[in-house]
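Below: the structure, in structure tokens.
Note that one protein chain is taken out, while the other chains of the complex remain in position.
Moving on, here comes subunit A:
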Amino acid sequence: MNEHWVLGLSMLAGGLLTFATRAIFLLGGERFSLGPNFRAMLVYVPPAVLAALIAPEIFVRNGDLILSVENPRLWAALVAVLVALITRSVLATIALGLAVLWGIQFI
């Protein structure tokens, strides 16, 4: 098979798998009995997933754990957390976070 076909089919398979993941409970909601404990647990989906995605972006570079205070991403993230707490503005949080990261890197 031509490489472009393999590539196209791989993307399609990845896309179908992703769609199925996103659809499973929406479509099968009636069949899965979502008990009260399960529902209570769903409250923790946003904080848990977001934290799981954020932490490695700050502390892992090229597969290595970086726990040094000289990590510019750590400071950018801390400033972003503060800005988010004070302003609750998404725009300000992202903009100031990036500004701090650039500031440290270009000094």
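As a convention for this text, contacts are C-beta pairs under 8 Å (C-beta built on N, C-alpha and C of every residue); 3 or more make two chains touch, one makes a residue touch a chain; residues count from 1.
Here, contacts and distances are computed from a predicted model.
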{"item": "Listed names \"AzlC family ABC transporter permease\", \"Substrate-binding domain-containing protein\", \"N-methylglutamate dehydrogenase subunit B\" or \"Anti sigma-E protein RseA N-terminal domain-containing protein\", with the criterion being the UniProt name of the chain not displayed", "value": "\"AzlC family ABC transporter permease\""}
{"item": "Subunit A residues that touch the omitted chain in the full complex", "value": "4, 6-15, 17-19, 21-27, 29, 32, 34, 37-60, 63, 65, 73, 76-77, 80-81, 84-85, 88-91, 93-95, 97-98, 101-102, 105"}
